[in-house]
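Let me begin by handing over the structure; questions about it come next.
Not every chain of the complex is shown here; the ones you see sit where they belong.
So that you can tell them apart, the chains are marked A, B and C in the order they are listed, and the count of residues begins at 1 in each.
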Amino acid sequence: MSNVKVGIIMGSQSDLSVMKCAAEALKQFGIEYEITIVSAHRTPDRMVEYARSAVERNIGIIIAGAGGAAHLPGMVASLSVVPVIGVPVKSSNSLDGWDSLLSIAQMPRGIPVATVAVDGAYNAGILAIEMLAVASNDLRSKLMDYKKGLADKVEQMVREVENNPDL
Amino acid sequence: MSNVKVGIIMGSQSDLSVMKCAAEALKQFGIEYEITIVSAHRTPDRMVEYARSAVERNIGIIIAGAGGAAHLPGMVASLSVVPVIGVPVKSSNSLDGWDSLLSIAQMPRGIPVATVAVDGAYNAGILAIEMLAVASNDLRSKLMDYKKGLADKVEQMVREVENNPDL
Amino acid sequence: MSNVKVGIIMGSQSDLSVMKCAAEALKQFGIEYEITIVSAHRTPDRMVEYARSAVERNIGIIIAGAGGAAHLPGMVASLSVVPVIGVPVKSSNSLDGWDSLLSIAQMPRGIPVATVAVDGAYNAGILAIEMLAVASNDLRSKLMDYKKGLADKVEQMVREVENNPDL
């Protein structure tokens, strides 16, 4: 599993401002990733090719973001046996993200998509790391440190709030 | 256009009780159709093959029904230039049809799906006939007769209600 | 079918910024269209007249956009046998487009409206072209080229994203 990469894909360049947070999480943990555009609706052949060749290109997990009638995560899950993490994007032409969320989460029996929160690309990255950590004690340790870091930031907030004389 | 058929597809045999109403409408107008199962998520290759070969098999319009994260209509629309009519199915594993409706209607720029009402397969058939009638005066006349028939049935209801002494 | 035009109508001039994208799509394909204002609620007679005379004025398809309690597409579908494409407009007085979408999509048995996404006027134009292409090999070829163009734009995005050293 030494060379496993995470593939980050999205339907359009306009999803990049949301989706690059997945890359940010992976970088934090030193996980290799590829990021590119794959549109289920405008480049279906590219999508088939991308999903079918994922394993041989050492892509072990796919993070797919899309908005509106968001079919990319589900279709990639259909075309591959790699776990697919779906990020519902609240794009300008979505119904505030409701359509994106339902189009990604409500997959039929046999073809799951691991759905995260609306615009939750950073968490998609963390979830990918947790998946990789199932077989890596080293990554698991890093995740424990990461969680300590989250708690530390809250403790910092605690000090700021508790020392704020206006509250 | 003499041999144009309508292709009726759905993601699962469990959608048949809803989707056969599309066939019922086409039969009423003497329009040839094919009906079969094509699952976007379980048979993606079959879906690509079905959509890509539609034109050469004389399929001029596709009616596609699906429930939950309903990707079949949108993906078929992506893979073909034939107009695709999407039927959101309120299947047992859908959120009362809301997920089906949004997954089908909210397609991105460039790849429309002609969405009808939740469980509106009969109307999908009528819409297909209207599309065929754009180039057929004969079908257009039949549609006019059909609309008269709808009005006649209402007139029948009118008589029943107006003559009902209990109302 | 040589002279078939597409009629684009909307309930108010305030819908124009959304609805002119339907015209944009038709222009791209060299399809003749008429664009005007028809209000179901403020000019019901004009609506009846418009819908009833569509065929004789060579209007083969009607694209109708409206917001809120959006009755225009459904009523025009009721008054004509021409296929009607409905565009739910997320106008300022709508409930974020939910009311527009439901008022247009949820038509009763016998009277379909081909509903596209909220604010999806451009797609309404493409759908009209797909309908016309059912009987036109020439248009069908243009649609194939158009889809290639969509894919090409994605490929351009691919190059930009994959060559972006910051990602």
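Heads up, the rule we're going with is that contacts are C-beta pairs under 8 Å (C-beta built on N, C-alpha and C of every residue); 3 or more make two chains touch, one makes a residue touch a chain.
What you see is a predicted model; the values in this text were computed from it and never measured.
Trainee: With 3 copies present in place, identify the total for the complete complex.
Mentor: 8
FYI, only the chains that are shown with their structure count from here on.
Trainee: Over half of interface residue numbers shared between subunit A and subunit C means same, under half means different, so which is it?
Mentor: Homomeric contact, different residues on each side for the most part.
Trainee: Please tell me the distance, in whole Å, between the geometric centres of subunit B and subunit C computed from their C-alpha atoms.
Mentor: 18
Trainee: Distance between subunit A and subunit C based on Cα centroids, please, to the nearest Å.
Mentor: 34
Trainee: Considering subunit A alone, which of its residues make contact with at least two other chains?
Mentor: As it turns out, subunit A has residues touching two or more other chains at 12, 42, 68-69, 93, 95.
Trainee: So in the complex, which bits of subunit B are touching subunit C?
Mentor: Within the complex, subunit B contacts subunit C at residues 1, 4, 55, 60-61, 81-83, 85, 101, 105-118, 120, 122-124, 126-127, 130-135, 140, 143-144, 146-147, 150.
Trainee: What residues of subunit A sit close enough to touch subunit C in their complex?
Mentor: Listed in rising order, the residues of subunit A that touch subunit C are 12-13, 16, 20, 23, 35-39, 42-43, 45-46, 68-69, 93, 95-96.
Trainee: Please output the residues of subunit A touching subunit B within their complex, sorted ascending.
Mentor: 11-12, 40-42, 44, 48, 67-69, 71, 74-75, 77-79, 93-95, 98-99, 102-111, 113
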